[in-house]
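One protein chain omitted, others in place.
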Amino acid sequence: MTRLYGSRGWIALAAFSAALLIVVPLLALAVPAGNPFHLSEYWVSLAGKFLCYAIVALAMDLVWGYAGILSLGHGLFFALGGYAMGMYLMRQIGLDGVYHRPLPDFMVFLDWKAYPWYWSFTDHFLYAAALVVLVPGLLAFVFGWFAFRSRIKGVYFSIITQALTYAAMLLFFRNETGFGGNNGFTDFKRILGFPIATLDMRVVLYALSAAALLGTLLLGRWLVTSKFGRVLAAIRDAEQRVMFCGYDTGHYKLFVWTLSAVLCGIAGALYVPQVGIINPSEMSPANSIEVAIWVAVGGRGTLAGAVIGAALVNGAKSFFTQEFPDIWLYFLGLLFILVTLFMPRGVMGLLGRRKAA
Amino acid sequence: MKRRTFVKGLTLGAATAAGGLAAPAIWAKSKTVKVGVLHSLSGTMAISETVLKDVDLMTFEEINRKGGVMGHKIEPVVVDPASNWPLFAEKARQLLTVDKVAAVFGCWTSVSRKSVLPVFEELNGLLYYPVQYEGEELSYNVFYTGAAPNQQAIPAVEYLMSEDGGGAKRFFLLGTDYVYPRTTNKILRYFLHSKGVKDSDIAEVYTPFGHSDYQTIVANIKKFAAGGRTAVVSTINGDSNVPFYKELGNQGLKATDIPVVAFSVGEEELRGVDTKPLVGQLAAWNYFMSIKNPVNAAWKKEWAAYTKRKKLPYADKPLTNDPMEASYIGIHMWKQAVEKAGTFNVDKVIAAMGGQQFKAPDGFTIEMDPHNHHLHKPVYVGQVRADGQFDVVWKTKGPIKAQPWSPYLPEDKGKKDYPEKMTKKS
Amino acid sequence: MRGLVLTLLLALAAFAPPALALDAGVVHKLAFGESSSEKIAAVNALVESGDEQAEPLLKALLAGNVQTSGERVLIVRGDAGIDAVTGEKVSPLPADADNVVLNNRVRGVLDAAVSALRLVSRDRDTRLEAARDLADDPRAAALPIVKKALAKETDAEVKGVLEIVAASIELRAGAEAERLAAIRTLAGSGNPKTETLLLPLVAKKADGSWAEPDAAIRAAAQASLADVRGRLAWGERIGLLFAGLSLGSILMIAALGLAITYGLMGVINMAHGELIMIGAYATYAVQNLFKAYAPAAFDWYLLAAVPAAFLVSGAVGMILERTVIRWLYGRPLETLLATWGISLVLIQAVRSLFGAQNVQVDNPSWMSGGVQALPNLVLPYNRIAIIFFAAAVVAGVWLLLSRTRLGLFVRGVTQNRAMASCVGVPTARVDTWAFGLGCAIAGLAGCAVSQVGNVGPALGQGYIVDSFMVVVLGGVGQLAGTVYAGVGLGLVNKLLESWSGAVLAKIAVLVFIIVFIQKRPQGLFALKGRAVEA
Partner (left out) sequence: MSDASVGHLVEQRLDATHGVVLYLDGISVSFDGFKALNALSLAIDAGELRCVIGPNGAGKTTMMDVITGKTRPDAGTAFFGQAIDLSRLTEAEIAQAGIGRKFQKPTIFEQHSVFENLELAMKADKRVRSTLFARLDSEARDRIAAMIERVGLAGAADRVAGLLSHGQKQWLEIGMLLMQEPRLLLLDEPVAGMSDHETERTAELFLTLAGRHSLVVVEHDMAFIASIARKVTVLNEGSVLAEGPLEAVQNDPRVIEVYLGR
């Protein structure tokens, strides 16, 4: 039971990794444009975007599927990671902004003369990278510390996470907050000195996202197959009993909650350079609810399901918004309704692969 | 197991591609050209943008009826970026790389434009942006057919200060908290300073998106107005206007005491408002539906007919407004430019755009500036009528040149009046 | 400008002039004049002429009922017109008839002219209104006519206002005694404008010397200013309270339905906002029916709209319960996902049916405008109406749940489903009805918000988060809690907004909710004890 996967699992995973890390880059770089097998930048960046979403879905599955904590605020941690990376990318624009000033354009237009304190050092990549992990992590830790200590459970917890992300969204909408207000950050020029808008850079970012996804998948798998994972599942099913067994359930929840937030932050950081914009609408409650829906569609408590769900829902979205721009919401809405009604265990349930936790 | 995940993702991708390519088989008919329409049909911005999508389609139809562009039939590719800014970027990239459209007509909010801008510059695409905006931007790949601040805000405030406008001495700048109101109000503040208005006589207030409770703010306006002849300059974003105006009316603020001039309120925005209490309130645009001239009459007729034919939801009350006119102009100027350049090649078309002229519904033959990618437009100040239309109470002599870089802003000093062509990657 | 008008009025009030036909030239200038000044001159000329024909023409102008056809100037009534010069009837209106457009300046002058005329009107309310208009903008020239009116005035309130007007005029010109008297009178005023009248008297010049040399007057002004400010402050405080109450009642009524579907039945109904929206659209539909078939009764369309909204949303709710929700009982988080899907579908459905634009919902005339509670405080009728409506709905729901059989069943089923079904309660049907009820109440909320906000497909999205906050804060399953939480949040929000601005206020409120839930994880009105953990 301590093995991560059975042999078939390993084979599948290997094939999956190969597809992600070798086939796609090859199709994109080696195969000449015009060739039907060539993957254009559009597809690469689209796939990259999906991978980031998949990471968020995994993070969500850890807290919801295993620990039974439904967060309606994961979009916040995702966005925070994105903003941390965005700050670095803004710094990288240097003097190439519209106003050719050392400050980002939005600060120039707010008549700010210098960077506010919380922007300091963000021009160092490593510091920014640290922020990507620390900011969502710390926020989640503090929030979770109080929430779990006062035994907030179930829907109450969900609702206050929603309140949290909603409040953060309003805060970031304010221009005075110093994160570009409604527009957020955009028009990035380069990362680590390399121009950002090139096919090569896209493939690199894509590959990083793929690696991150695989890493998250293995980490998650390791967690849920460990005793820790079994305790989590036990908390989900009978928290009282776990307490009377001598486990401080609060600490377990706090740990997985914080970890999940950090994963979201990393996903956000990979997401921003690929889509080229980060702004407060990422924090809107609706986005966070969608994350939950990805997981539900794929199948809760099965890490693979989260990945499937994210790919499926977002794939459907991209497809419908172009094929049926006027009525695509019907399809999406019905998808959610039907899945919850007829596939309570999501796609994985259909595939009959759901192990008991 | 996981393999399937990805296969799923990719098959969907493939499907999308197929969809893109297959869509009314372009390769079969040779004499067609694809153009993109990039307006939100769902989400918060659908309220404003859906109608632009329809007016675009109508214009394409009209052009096709008259033989298309250089004999090419226009084939619109409509996508829904769903008021989701990253999705705007994704869709723009798709239109340019997958559908290979010759030009894109779209965007409303500044943030959506900012989000697609890098894509258009990277792939050297061509975007026509039909909405009045804050300026402070001038991209080689974009043509701005809406008003720059000096084509809307400044003339309107000058009017308010004039004797006819009520000789306002104090100004309450009220807006939704995003870049357009912020920049506009900033420019206005400098402008008012230049007219000798003191900061103590200027109030600047912002509300969040979708703000719907204006009780406190209207009360504050009253208080502020006690200090002397006051005018309110509203840059409130579309959806919040109804509650604001209802509150104004109900708290008994009359246009004769405290005139409100709005830059984002047109015929469409008033569609949802009971306008009786608003009679006399002001709006500044480059076009009003009520303008009387043959071109406008014909255009309005065409639109009404189109909405009927397509059974559009608003067919019973077909309205035209400024951004619709701007879209209409943009499409026609693109057609003319293509025909002048004799090709759909973006660089050649851009070169040919400068100096294009078009007899517009606003009653003037307006011209695309030879350099700065903006139109020369007339400015009208309209007064709300009980039926939700506007009476023009003031207008400029003729079209005025756009100043994307405001002469009033210190940071714009020394800005060139033509796009600094970005370093295109080979 | 107005000054001139008024002096002329004074003249005409002094000696009744013989009636003569309107001067065609003047009327022509009034209608076709190039500049505003020209038109204003014409207005004055008309007043000067003292012709009783002047008043109807001026009033028609203000109301925008004057049109021109060729050289003729017509006062329009319905589809007929009267030639302003000859007075002959023209019917039907000529095709080329075109409105006479006035800008705000000319309208202002017209206002003053007409209100001055109204100052000597027979109707008391007209006089009061006219007096108030003058109080907003007192001109020296008006003094004589005001004095005249004062002499004749019998009504106390009108008299009071006129005295203020007179005082504020005498304040500027006049001997010390008069000015002191004036200042004292002004102390009684609650008009925001008086503050600005008095301020200059206590202001210092740039060189630090007093603008007002006379110390006595300065002192008096100080005192009066204090009084006036005190009175204004009250207006503001009350206004703030009212605003909070109004917002609170809206939050409360929006959340009430959710308190049933979610609070009692445990369905995390993400489509709640859309049911509010449906209620609003139902109101819109009813309104249009009235416009089309019973324009006379338009003012009372809400009487029909309320039940309509109630039934439509309720029906939709029951259908949803039958088709979707009932399969998800006991799985609250699943209901969240399904209802989210439902909300997407509903939004798109409305968009396809009514279009993406907002639709226009008019307030009935008795609901537009407001009551002048204090000189600087107007309470809008529609908000007052909503407060009462909300209260009524709460009372109704309470009665329904506590007094009726359905209510009994609902409480029974929600407390112990198994037991309830054992004692023969038709749980399935009760669920349907209860859910329908919750949705129907959402419909009522929609009907209410259609009177203050805009009605569009996205309407619901604006309320869903707030509604959940209210229900959770109030304590799930506690209708009373929902009421207190709703009103409480409204008040807190408004109080904060008055000094921190809208955005920060909202943020503060959300943070407050988060912190509060830490202290009282079960909300305001929690059931303590063994039941909770079970």
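The first chain written gets the first letter, and so on, giving A, B and C; residue counts start at 1 in each chain.
The rule is simple: a residue touches a chain if its C-beta (ideal position, glycine included) is under 8 Å from a C-beta of that chain, and two chains touch if they have at least 3 such contacts.
A quick note: this is a predicted structure, and the numbers were derived from the prediction, not measured.
Novice: Taking the entire complex into account, which one of A:T249, A:N279, A:N314 or A:T340 touches the absent chain?
Specialist: Touching the chain that is not displayed is residue A:T249.
Novice: Given that one chain is not shown, which residue among A:Y5, A:Y99, A:F125 or A:F228 touches it?
Specialist: A:F228
Novice: Taking the full complex into account, what residues of subunit A touch the chain not shown?
Specialist: Missing-chain contacts on subunit A: residues 1-2, 223, 226-228, 230-231, 233-234, 237-238, 240-249, 251-252, 255, 356-357.
Note that only the chains that are shown with their structure count from here on.
Novice: Compute the distance, rounded to whole Å, between the mean C-alpha positions of subunit A and subunit B.
Specialist: 34
Novice: Could you list which residues of subunit B touch at least two other chains?
Specialist: If we look for residues of subunit B contacting two or more partner chains, we find 41-42, 177, 206, 208.
Novice: Give me the residue numbers in subunit A that touch at least two other chains, ranges are fine.
Specialist: Correct list: 170, 173-174, 326, 329.
Novice: Over in the complex, which subunit C residues touch subunit A? Could you list them?
Specialist: Residues 268, 270, 324, 327-328, 331-338, 340-345, 347-349, 352, 461, 465, 468-469, 472, 476, 503-504, 506-507, 510-511, 513-514, 517-519, 521-523, 533.
Novice: Given the complex with subunit A, which residues does subunit B contribute to the contact?
Specialist: Touching subunit A from subunit B are residues 1-10, 12-13, 15-17, 19-20, 41-42, 78-82, 84-87, 89-91, 93-94, 97-98, 109-111, 114-115, 117-119, 122, 136-137, 177-179, 182-183, 186, 206, 208-209, 411, 425.
Novice: Within the complex, which stretch of subunit B touches subunit C?
Specialist: So the residues of subunit B touching subunit C come out as 41-44, 46-47, 50-51, 163-167, 177, 205-208, 210-213, 215-217, 219, 222-223, 226-228, 239, 241-243, 246-247, 249-252, 255-257, 259, 268, 271-274, 276-277, 279-280, 282, 312-314, 383, 385-386, 388, 391-394.
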